[in-house]
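Not every chain of the complex is shown here; the ones you see sit where they belong.
Residue numbering begins at 1 within each chain, and the chains themselves are lettered A and B in the order written.
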């Protein structure tokens, strides 16, 4: 079978490194270009040293000509939010206009939020491409599998939102009365990128946990709310992210103040039904609960459900690998769906 | 100045090891006996190897004769909850009866809860010493300094309760209207003891976080509620503990659903006023927040305050060293208060 060809823009990022790892073992896809202006000319395996023996090519500079992508079937965009929004948009529109058939999977936040003013508020960037927001499909396969199948542009979800939405969607969709959703999220340090900063040096990360953007300041908040509000009107969440001393993974412990009685076992049935066709969601059987280590290196989202009867509070524990199900793995899952490959090809 | 003499029962525990370290550098106290039946005869520094060069004595067996404690001014009890309750009680009552003047600081939970039925419910142990519960003073110096001064028996608080009560007391004491307190707590692995178990092996702790006793099942819950309820009638909390991949420290992120408007800066003033005489509580100035690493190795409790105006939720972040302010350090602080030593002697 002929392989499709894939290119990655922003290939110096961690997410891109994992994309290359998954593509290298994908039986239907071949990596064509790894674009990174900052690293052009460097061997990929010299910069991402864990790809030694796995990826044997050099980073290339992206130029206008490449933007036509006549040699790439699918293009992954793994660049920072906002800064390259206009360039990405022009590129995508160009491919659509020329009917190249190229498919785009954007790992940034640029096409996730449907309301331009919400995007502009949280990201402090002007968004002049509202038209593409209709084209873009929010790439959470457990909710939008059918739309993803025929999408030209997939907006790959954020890491925290993936974990939060998957853990709350069945609950919200069932219209169980509640008042207050409090998401306590802990992310591994890979979430802080590989550019050295006070946020990611070992002296500040090891033997430590710190909260950041506390009090409704994290830009993933509106993304969680947008998607949950599709199930029920205007869901609001209190979202508190932290950096924890592990490299990969997210654990979220979410408290929901219940206004009606519902048992953990009833909820577990609801969740199992909701995700019965989802290859990558595991509802953990009581009395066990998800742990970070069990999802690291995988594309799984593991979800556990408890109810505190003393305070009538639902306590959800959910875990993903932030770089895999929260980024590169989910991007490959989306590609697999778009091209009718096995949903877990390259992700086993 | 003549030093007072101190003995420790249950000296093989981590808390006891830290007690010995603090006493070794305390200018007013001398360690007399380190009792441990399981380690009797072993050099203390061979078992607690980080005390090499610091403590030069052997563990001894505790027998009935020793229970008279005619050579100890103060006795620290650092044994497991419940199992030794009767023995501790008889020992304390004996000393009181004989008017030995011995003072006791018990690091277990056995004398913390004022309501015997609550203790029996949460610890699954019968409590036949209700009389001692009136004698016992809850040893949180920031709340009960005066009572501690003249106490014969101090019930040294639990680690999670110390962190939770200190972070919530000023808020509750000010009667700010609210509905729902959600405490998300993460403890270092020292909280799981040094007896090898699935809970504390590195393979299950490193690069991981796991929740445990979720859904109102942790025995520290009633201790938090008892103390906060002293400020306002019948406070209830949803408490979710986790083990995190660091050795020492606790971080608690607490969400309180507010029913009235109050700003973070107003609250910060209230907290600063409440703790203005407290040597060991730091209210962290905005925009900073407490981090685990800043309290490790110290007797400090650091507290940070934010308000999420979108959801009208108070978000408190509080940190302590679980073995120091959460156990051994607080025990020494209590001793210092009982004997009118400098409050931070041995704890600098």
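Everything below uses one rule, namely that a contact is a pair of C-beta atoms (placed from the backbone, for glycine too) under 8 Å apart; a residue touches a chain by one contact, two chains touch by 3 or more.
Computed from a predicted structure; not experimentally measured.
The total count of identical chains across the complete complex in this file is 4, with 2 shown in place.
Please note the rule applied: only the chains that are shown with their structure count from here on.
Least-squares overlay of CA atoms from chain A onto chain B yields a rotation of 180° to the nearest 5. In this assembly, the C-alpha centroid of chain A lies 40 Å from the C-alpha centroid of chain B. Only residues 179-180, 182, 184, 186, 188, 204, 206-212, 214-216, 221, 236-238, 240, 242, 244-249, 251, 253, 255, 257, 264, 289, 291-293, 296, 304, 306-311, 313, 315, 317 of chain A touch chain B when the two sit together in their complex.
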